[in-house]
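A single protein chain has been omitted from the complex, and every remaining protein chain is retained in its original position.
A, B and C label the chains in the order they appear, each numbered from 1.
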Amino acid sequence: MIEMQDVYMTYPNGVVALNGVNVTIEQGEFVYIVGPSGAGKSTFTKMLFRETVPTDGTVQVNNKDLIKLKWKEVPYFRRNIGVVYQDFRLLPKLTVYENIAFALEVIEETPKNIRKRVMSVLDQVGLKNKARFIPDELSGGEQQRVAIARAMVNRPALLIADEPTGNLDPDTSWEIMSILEEINASGTTILMATHSKEIVNTVKKRVIAMEDGRIVRDEHRGEYGYEI
Amino acid sequence: MIEMQDVYMTYPNGVVALNGVNVTIEQGEFVYIVGPSGAGKSTFTKMLFRETVPTDGTVQVNNKDLIKLKWKEVPYFRRNIGVVYQDFRLLPKLTVYENIAFALEVIEETPKNIRKRVMSVLDQVGLKNKARFIPDELSGGEQQRVAIARAMVNRPALLIADEPTGNLDPDTSWEIMSILEEINASGTTILMATHSKEIVNTVKKRVIAMEDGRIVRDEHRGEYGYEI
Amino acid sequence: MKFNTVKRHFKEGARNTWRNGWMTVASVGAVTTTLILVGVFLVLMLNLNHIAGELEKDVQIKALVEITAEEIDVDQIEEEISGISGVQSIEFLTKEEELENLMESMGDQGQAWGLYEQDNPLNDAFVVKATDPLETERIANEIEQIDSIYRVNYGQEYVDSLFKFNEYARNIGLALIISLVFTAIFLISNTIKITILARKKEIGIMKLVGATNNFIRWPFFVEGMLLGVFGSLLPIAVILVGYYFLTQNLDILQQFDFVTILPFYPFAIQVSALIIGIGATIGVWGSLMSVRKFLKV
Partner (left out) sequence: MKFNTVKRHFKEGARNTWRNGWMTVASVGAVTTTLILVGVFLVLMLNLNHIAGELEKDVQIKALVEITAEEIDVDQIEEEISGISGVQSIEFLTKEEELENLMESMGDQGQAWGLYEQDNPLNDAFVVKATDPLETERIANEIEQIDSIYRVNYGQEYVDSLFKFNEYARNIGLALIISLVFTAIFLISNTIKITILARKKEIGIMKLVGATNNFIRWPFFVEGMLLGVFGSLLPIAVILVGYYFLTQNLDILQQFDFVTILPFYPFAIQVSALIIGIGATIGVWGSLMSVRKFLKV
């Protein structure tokens, strides 16, 4: 599903965010990415849906070579990937409902199916009663849950979640985790960058630990922690 | 220091975010505010520096009645309060250094003192080497630390932190906690909304638990949890 | 593109226009102001051009007949003149009619000459008009070649001045209106550009969620068109009402007898159509041009 070889990423300001990353993730895996602040976790995830392109190395996702992908193909490629951004990235002028529906409108779903799917994911994240609110009218945690709902509404083959529980209380976090496990059980590959020691140590999955742009540990059924 | 009496807050869209809040916080206290997503924690903190004005009730901070405070006085009042926003609210076109310096420029500090103070807090949060970056060039956790640095740079009498460790790894979180304890020890009142069970249960302080806009528990040296 | 998607784009475009609130007001305001400017100048320039044309039409050639010429000659001369290409009309004036005209045009002082009617020193004359006023000079020269014509006179100095002046005025007017239209294009698309620059982030988010460029573009197309059309409404109203009022109150202008203006119908309607056309086109164009910048994400 995902294959990275010798990936380097240097931002225009000179920061080396990825410093030789090699990793293979199979279809259907559930992977945590852990590491200190600024380790390169978000940069790593951004490679996978081509928000950024590596300065060196190859990235293959869904059998597509992302470095060679044409501009025209990028949107179609992204439709198979759901992303929960660390900073949510909701459209500020659209309501919660419209924000989530947008991901289905781009693939030209019928209005009827859109309605059904959106209400169903809103129910899952517990925000059915806030469907008509705009993002600014939501609490931090509520916004985060809208971002999660949008990422999973079109049942992508790969779901990337960058710190999806950072603004959630433990109870809600566990609910989200069980949703993610459910989705994973149905075959979706899940990649989750997180700082939650409790979650990583309780729901045991493969753990990739990063530090200074390098993968320092890669363990199946691993624990939280990124010292070598 | 802080006194709220029968505070109600109904947002224009009809959401009742605070539903009769009574609380007194003394100078020098360290208080956690916990509660599920959407409980009203952020709304509660926003009352204290007059980002929002309650629909009913009285709020007194620093012996100032915030409901009667004149528009002209608000900026001067806010200068005694440092705030870490849940969504950071950094000025996107200013560098990290300039963002933090801004809080000192408004009180017309001398350029020399500004330089000294800013570099000192940047050192404390571990971002001295990113002083010339703009917020968009930072990772989530780095942005959060800039927000923390800005809140404490002018040594306010009251520091309000809304979820200040949501985007930080455990190690960095503990560092921030020790900085907050240090500031608290020097007399600053600290109010921190958080979802981190681990922090609340380890660094024992007064805990105010909210649910549905109401305070459901208020314990000194309390534990995380918001069930009644 | 499915029909539902088309519907969605139009709904979305209209909704964005509404949701952008102040930005929309500001854009429409800019479009309105600019198009009023263009409209008013267009009306002014086209009418001045029309007036210039009328003035040129008044130009006529006076061909004086030799005093020795007999009646029989006159018919022949008339035939010869009408044989010249580009001649529109010929009128014959006897020297008596000429004197009368002269006396009339001189007012009170002219009466004094009345005493000399019996001994009229003037010539018979033909008054000739050219189909195209600009050909006046050529025709005058050809008439002068005719044997029994003593002298040709078409107010050379005045006519030369008039033609030159009109030419300059027309060129300046054209330059003005063209630069005004370009100014309008720039100002309108510039304003729209700024409002879209402010939405750079949103466009980026749409692309990340898998929207194709066309999917993003369509609502902007609709929005740009709406801005242009809304911005044309007031200018059109101003032109229709203002011009109608003007045509109804022509007595002011009639003090200058050379002034006639273009009729309300179809002139004002044509200008209005042009205005809304310019508005919508620039709106769409400006909108799509600005959005293009952000689509490479």
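Keep in mind that, in the parts below, contacts are C-beta pairs under 8 Å (C-beta built on N, C-alpha and C of every residue); 3 or more make two chains touch, one makes a residue touch a chain.
This is a predicted model, so every value here is computed, not measured.
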Missing chain -> touching shown chains B, C
Where C:Asn101, C:Ser161 or C:Asn214 are the choices, the one touching the absent chain is C:Ser161
Across C:Thr17, C:Thr136 or C:Thr195, the one contacting the chain not displayed is C:Thr195
Which of C:Val74, C:Leu122 or C:Leu233 touches the missing chain? It is C:Leu122
Missing-chain contact among B:Lys64, B:Arg79, B:Arg115 or B:Arg217 belongs to B:Arg79
Hidden partner sits against chain B at residues 49, 51, 71, 74-76, 78-79, 83, 85, 89-93, 102-103, 105-108, 110-111, 150
Chain C positions in touch with the non-displayed chain are 22-23, 26-27, 29-30, 33-34, 36-37, 108-109, 112-113, 115-116, 121-122, 151, 161, 164-165, 168, 180, 183, 186-187, 190-191, 193-195, 197-198, 252, 255-256
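The rule is short, and it goes like this: only the chains that are shown with their structure count from here on.
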Of all chains, the one whose CA centroid lies most distant from that of chain A is C
Separation of the C-alpha centres, chain B versus chain C, in whole Å, is 67
Separation of the C-alpha centres, chain A versus chain B, in whole Å, is 28
Note: chain C sits from chain A at a C-alpha centroid distance in Å of 62
Multi-chain touching residues of chain B, meaning two or more other chains, are none
Check: chain C positions touching at least 2 other chains come out as none
